[in-house]
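Omission of a single protein chain aside, the complex is shown with its protein chains in their original locations.
Just so it is clear, A and B label the chains in written order, and each chain counts residues from 1 on its own.
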Amino acid sequence: MSNDSSDRSLSSVITWNKDVKVMPYALFGVVALIVGAVAAIMTLINGHDTMFNLSPEVPWGLLIASYAFFVLTASGLAFIGGIGHAFGNSAYLKINRRIVVMAFAVLLAGFTQIGMELGHPLRLAWYMLVSPNFSAPITWMGVLYSIELLILAFELYLVLKPNPTEKDHRNSAVVGFCAMIFGVLAAATLGFVFGSNTARPFFHGSYFSTFFVVSGITAGAAMLLFVHNLVYWGRVPSSLSKTMSSLGKLMATGIGVMIFLYLWKILATVYTPAADGGYAAIRELLSGSLSTNFWGGEILLAIVLPLFLVLITKAQSMKMLGLAGFIYIVGFFFTKYDFIIAGQVPVGGDDFIGSGINRMADFQAYVPASGEWLIMLLGCGVFFTFYFFAEKILVLEKES
Amino acid sequence: MRYGMIIDLARCIGCNACTVACKSHNGTPKDIFWSQVLVEEKGEYPNARVVPTPILCMHCEDAPCVKACPTGASYKDENGIVHVNQDKCIGCKSCMVACAYDARKFMGGEPKSYFPGKEVTELEEVQHTEFSRGVVSKCDFCADRLKEDLLPACVGTCPAQARIFGDLDDPGSEVSKILVKKSGRTLLSHKGTKPSVYYLAR
């Protein structure tokens, strides 16, 4: 390969996109990153106690929610990317680079969340290698998301490789397909981390694996809709309108399935309150301390509004799709937050006399501390910085 | 051998001597409770009363916390005691979420002193060496005391003599004999964790 040609081909990937006005986002990312990093360092120095508001009753708080929020979105993105490859869906293939970069950035953001959530993040890698416990779902989740990160990194390399050969194309299709499979598996396994839990009846079962995958794919679509609108400042080029409207339909379908899942989970629990199927948690969601979050955050933001916006515009208005995507993403965050907190509602009943008073009080006392919000901001910062700088300097759209 | 405990709820007076004994013998820092007494009001005036339920790690035979621990930091020893190896713990807290008995405590900072704002006392200086930040700790049935043929601190101290300790596998032990005579109940038995801590009915 001559220098000349390599130069030219490199420019097919790396440029300075003058017309892409994403610097404000990237800069926001940098600021968020710095602020978040300061909080992270403070957490490393001072420890969780001073920075987070966790308690023995609610050991998993905002950061587990934000972790799920990010990694499930990444899974969803990988899924959408995978569809492009697997079924040759040209609408999605068109934005494949964007999808891969975005998935990678979001997953990275997710890793910062779990990293900061751990009491000893550095030990993690070591002991997962030295003495992994394979009966722990969290081990598998960790393994799968690590693999997913590697796959996405490899895919990133492949899709950004200048002068891709035919083989590269085929490879990247295979890798994209793998990313989809592992993304979905990882998301489902994250669901299983909760689903395998017998201590918290609300978590237990296959429901969340399904819900995570579906809502994650929906989030992936929403994310793409939203980010495209950001990148083009609300004026998504018509060349992408087919893609966007396809994503909009995907999102609407996802929300449709979610409605279905919600309905039967809630009905099944409320119908048999005595069956220890998480009634206390559902009650907390429907009418308890989390009810504002649930009705406002989940039902309104994750279901009603985005669906409404997509349906009345027949998935044709780019702006409305972007808005719907944004609203859904916020709602999606609530679905994760609420479910993780609600699931930790004390196990009640006569069998555990006393749990009623002591633990309920502490449960209701959980409100994320500013330290937790700042770590979440760190995650956002990682995403914004990584992704929008990529927008600025990489060619993320291909003619296809 | 499988160590086990019986707590006779008919005797328990909710005095929390067990709580303090556990704290003092294990030197757990402020806020870290391995032994607790839950209290609840039951019934309506005038048929109401306060009922205490002491809880600690149930040393479940089928321990969900051990299963959930990604690094193997949580493990069960040959005597049925569930331990946390503090050097291996990454502080992911999955064990806490997996435990329905509120038995595990995460210490998200340096051990807290009982005398904030003052110099760390000689006593706490020694006590705190046993505790490191960012990991989970829990009751270990006072394994160090068992080695010396002493009863767990909470058992020996109980003024109502409501706690009985011994080997559940040995049919001749006091605990086994009692469990044959009176039906002991485990908490949340439907969860299938098979706790080694039994409760005699109030």
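As a convention for this text, a contact is a pair of C-beta atoms (placed from the backbone, for glycine too) under 8 Å apart; a residue touches a chain by one contact, two chains touch by 3 or more.
Just so it is clear, contacts and distances are computed from a predicted model.
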Checklist outcome for this item: Omitted chain per UniProt, picking from "Electron transfer flavoprotein beta subunit", "Nicotinate dehydrogenase subunit A", "Cytochrome d ubiquinol oxidase subunit I" or "Molybdopterin oxidoreductase molybdopterin-binding subunit", is "Molybdopterin oxidoreductase molybdopterin-binding subunit"
Checklist outcome for this item: Among the options B:75, B:165 or B:199, the absent chain makes contact with B:165
Next on the checklist: Using the touch definition from the top, which of B:23, B:67 or B:88 touches the missing chain?
Outcome noted: B:23
Item to check | Residues in chain B touching the chain absent from view | outcome: 1, 3, 6, 8-17, 19-21, 23-25, 27, 30-31, 36-37, 39, 41, 43-46, 48-50, 114-115, 118-119, 121-127, 144, 146, 148-151, 153, 155-167, 170, 172-175, 178, 201-202
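We take it that only the chains that are shown with their structure count from here on.
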Checklist entry - What does chain A use to touch chain B in their complex? => result 46-50, 52, 54, 56-57, 59-60, 117-121, 123-124, 127-128, 131-133, 135-139, 142, 193, 196-200, 203, 276, 344, 347, 351-359
Item to check | Residues of chain B defined as touching chain A within the complex | outcome: 33, 36-42, 51-53, 55, 64, 67-73, 88-94, 96-100, 102, 104-110, 112, 133-136, 187-193
